[in-house]
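Below are the structure tokens for one structure; questions will follow.
Missing here is one protein chain; the remaining ones are kept as they sit in the complex.
== chain A ==
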Amino acid sequence: MFKLDEKPRVFLEEFRVKNAPDDYGMADEKWDFKKFTKKFRIVIVRMDKWEMEFDLIGLQPAFANAFRRLMLSEVPSMAIEKVMIRNNTSIIQDEILAHRLGLIPLKADPRLFEYRLEGESEASEFDTLEYSLKVKCTAKSQNKDTFKPEDLYENHNVYSSQIKWQPVGNQASIHKEQDVGPVHGDILLSKMRPGHELDLQLVAVKGIGKDHAKFSPVATATYRLLPEVTLTRKVSGSDANLLQSCFSPGVISIDSEGCAFVKDARYDICSRNVFRYDSIKDAVILSRIRDHFIFNVESVGALPPHIIFIEAVKILRNKCKTLLEELNKI
């Protein structure tokens, strides 16, 4: 019988996900800090301004999940919360326009701002960013023999780049326009025709994803377990090619003798299509390593992804602190 090593695993069977027979999950395991520090590793695989892939190895799923959840819903970011409509003669309704504006990601770094308290009516330079959007669509007089709207009208499309920042108080000396404006300038907000006009005052505040998805700093933050493909017997010839086609490209390679071997299972998508074919069904064990989390954080643009993760860790630490404080009070 084929023997796997000691790593904790879940097995991907044809019809279900099954834990290893002697594995009861790490939830029952006693927390041992020394053991944890010995095992725990973070490996950053890929990182740029927008996206980061990194591995958390040797961690309980509760922790990994806590980070994921915090990034989605509790790491703050800035978003437009209030829209003062002075004039809107476009065809888009006030509420819908406000909703669209709210969803625009802003570059403003939320760490530089405070939460605006609920009852507070006055905007202060520490908790609020103000913008204005003033667009008027007009007809271009020339170009009679064209039907393209871009030739006929001025401002027939309103884009997020037309939003202008208006510093409150001392903000102009602290921030720069390119640091607080919309992340993307090409978000279409509304379409207009001559006579339509928008005159809006936008107020952005700091908030968290729990209140509204627009405050979430990530497009998504997710993880998956490290896939593992194990071949239990030799697979060669046409079966090898078939096997290769059942996995994502680069997972299975074929050596010079025509035998399949597992090259790198990391980027396998775990489609389990290998179970379709009776001839090779028994040759593989599909499993995933239970304490190896491959995180993927896609930032919306305000904060770089690694900062978002660090912020999430900080939030968890603060939560723990609060809990401990509360416990100590008892």
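Following the convention adopted for this analysis, a residue touches a chain if its C-beta (ideal position, glycine included) is under 8 Å from a C-beta of that chain, and two chains touch if they have at least 3 such contacts; residues count from 1.
By our rule, contacts and distances are computed from a predicted model.
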Options "DNA-directed RNA polymerase subunit beta", "Protein cornichon", "GPI transamidase-like protein component Gpi16" or "DNA repair protein RAD51 homolog 3": UniProt name of the undisplayed chain: "DNA-directed RNA polymerase subunit beta"
Checked against the full complex, the residue among A:P61, A:P194 or A:G301 that touches the missing chain is A:P61
Selected residue (touches chain absent from view) among A:M52, A:L72, A:L133 or A:V158: A:L72
Logged for chain A, residues touching the omitted partner chain are 10, 12, 15-18, 25, 61-62, 64-66, 68-69, 72-73, 85, 88, 91, 93-96, 99, 103, 209-210, 212-214, 216, 220-225, 248, 269-273, 276, 288, 296, 298
